[in-house]
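The complex appears here without one of its protein chains, the remainder shown in place.
This part shows chain A:
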Amino acid sequence: MTTKLFGAKVPRVEDQRFLRGQGRYVDDLLHDDPRLLHSAVLRSPHAHARILDIDVSDVLDVDGVVAVWTYDDLAGAMAEPLPLLIPHPTLTHGRTQYALAKDEVNYVGEAIAFVVAVDRYVAEDAVARIRVDYEQLEPVVGIAAARAAARVVHDDVPDNVGARMEQENGDARAAIAAAPHTLTLELDVERSACTPMEGRGTVARWDPDTSRLTVWSSTQTSTGVRGCVAAKLGLDLAKVDVVTPDVGGGFGVKINHPWPEELLVPLAAMTLGRPVKFTEDRREHFISSAHERAQQHHVEVGFDDDGRVLGLNVEFWHDHGAYTPYGLIVPIITSTQLLGPYKPQNYRVAFESLYTNTVIVTPYRGAGRPQGCFVMERTMDAIAAYLGKDRTEVRSTNFIQPDEFPYEHGLVFQDGRELTYDSGDYPASLAKLKQLVGWDEFEDFRAEMAAQGRRVGIGLACYVEGTGVGPYEGAHVHVETSGKVKVATGLTTQGQGHQTAFAQIVADTLGVRFEDVEITTGDTRKMPYAVGTFASRAAVMSGSAIHLAALRAKEKALRIAAEALEASEDDLEIVDGVVSVRGTDASIDLGTVAVLSNPLRYAFDEASKAATQFSVGDPGKPPVAEDDEPGLEGKDFYSPARSTFANGMHAVIVETDPDTAEITILKYAVVHDCGHLINPMIVEGQIHGGVAQGVGGALYERMAYDDSGQLLNASFMDFLMPYVTEVPTTIDIDHLETPSPLNPLGIKGAGEAGVIPSAAVFAAAIEDAEGFPITAMPISPSELFELRLAHANDALGG
């Protein structure tokens, strides 16, 4: 083998297209098709209301309007609620919305009517002419209102509680009662959202000649969308193809499916016999796609003189919005991943998942972990402060040690499997982080800054992330007679660099040139069995499947080549697409092997002519042996017993302005362990993006709902996604590579990691600078100012 690509900083080949504006996104598709129709959605202006009447009589008068749908126009499965994708026994009161609202709306933005017209302008004109009579109901906004349950979201859920769940390992309450020291914390995290550059979008075309529906959707799961579309529209699965083109970011919001428009667009395309497109605009994305993060936690912890946690009891309340299409994934992840790299002797967690009259909550990058990390790390900092110990020391005392893996927590994870960590070396990671950020030198720096009248603080936060959840992914590797290698895997790509990272795996495993490998993702025509891209699973799941499939193709190539070259398979090697007998001149191109693998009757190209010099097969036997098939292909699936657990630690030094309360990042350091790195450049890019998104979540972004359930900042003017000027100019990154024993490549997921510890690490650093507890995130300068006032008043005995 020549240069090994696995582990190399191979530049992302897809960036050539993306950076030159040559990406092809859903909204680019069928752009020039004169038959294409466009759509717009009438959305509820009220957070909670009964729909008394919908009058669409003025709509069809608008020139250019083709059709309008309301709930009354839906039939069959389309008239049923949208699926509850991930049921759970404790989700006793799960509710999902209808594709178009039936009788009632439960959040501002809920879809009520769907208009199809010659262009989006006309469709929006028509939407403005639909008259709806509402009986307004009192809305439930925020966790406090949901818990109080003076008003309810759904009449048949009288306490607003969709689910109650509890898990316990040991006896946490007894352990706390017996502990030498105890602390209680109340902690809050507010709502935020993924806000990818590209919102949702769907295009559908019905082909009457073949009775076949093609749907292009900006999704994180084309197979999931396909299943839903077929079921809802009453089509055979074989009649539906779903293709995911370039996707301009997902971050979780596009794993939920089907969105109403993902069904209404195909329905309209079939009904009208013309292609139909829906492209979500930014305001729609804020009020009708998913949010996440809002939780309130009550923590009781008992610990010994060293800061060792003897018992931890966490109760929390999770705001899941108006409906629960994605089940309890987010709060279950919070409740289990809260533990991070620590081993409390006894742990109990109980949560309630609550209805509110706000946008639904589904996983957003980190998926409940940022909240859990915030809670656990705030607890560690509180213990350290109470005991007067260094914060890193308290963490070290509680770490799971390298010789304790696999480590069983005695809990059940989000995938229904035991929460068992496979590998890690937390003390080594912490040692690297302390060095990277200059932990031990910080007090000198603080004094130096203080002498200049400047106020600085340092914080750290540790997390463990269950990545690569099952059930499976598959891959198909096909070596064409040209020697080019076409690889398909079913999960989707929304900017991760799969073309590059997966091609690196294929190039190494199969022994072909990197540039000869083409990866197709998210196309149900190429790979109908797949799950999706979420939970930092693509590299682990599809990466492993691609490796296994490439091994199968290689095995077959060696078998055929051995026969053709009259050599033993053991003496063969494949380098740059050429199979050769080691130490001799005898060789055969992989493309020629592909020709030989397919006993065709016709020779129609140079490759087949070139193959005629070799003879394979026994003339006395069938051209295709009983246990063989034509073609040089390999197909395989990877299905792990459980998730693999990556980990990392972040530290930040911030400056808080004594006068203006502005918060400035002086240094940001990351130590990350996701096992073997396929492409360190891509992993670092994921960390950079995650940290940037985390800065947004910690210091800038929130969903500003007023008491009536109106989202006051449904635009990028007022939802403060950080600009490049707000994120650190440098992020110091160091890697530890503790391989996972669970997959053939020893890899772990990396996609979400960068964002997980942000709230925790910034809270810690600001607390360190200011000297009073930070218990709620995000935090703005205005809030820091108000906290200073409150603590100054406290200090004065006010």
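Going forward, a residue touches a chain if its C-beta (ideal position, glycine included) is under 8 Å from a C-beta of that chain, and two chains touch if they have at least 3 such contacts; residues count from 1.
What we mean here is this: contacts and distances are computed from a predicted model.
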Exercise for the section: Consult the UniProt record of the chain that does not appear here and report its protein name from "Chemotaxis protein CheX", "Cytochrome c oxidase subunit 3", "FAD binding domain-containing protein" or "ABC transporter permease". Expected result: "FAD binding domain-containing protein"
Exercise for the section: From the listed residues A:G170, A:P728 or A:P781, report the one that touches the chain absent from this view. Expected result: A:P781
Fill in the blank from the handout: Among A:E186, A:D281 or A:D628, contact with the omitted chain is made only by A:D281
Completion exercise
Answer key for A:M449, A:A704 or A:A776 versus the chain not shown reads A:A704
Problem - Selected residue (touches chain absent from view) among A:G23, A:P722 or A:P744 - result: A:P722
Fill in the blank from the handout: Those residues of chain A that touch the unshown chain are 120-121, 124-125, 128, 281-283, 659-662, 700, 704, 712-713, 715, 718, 720, 722-723, 725-726, 780-782, 785-786, 789
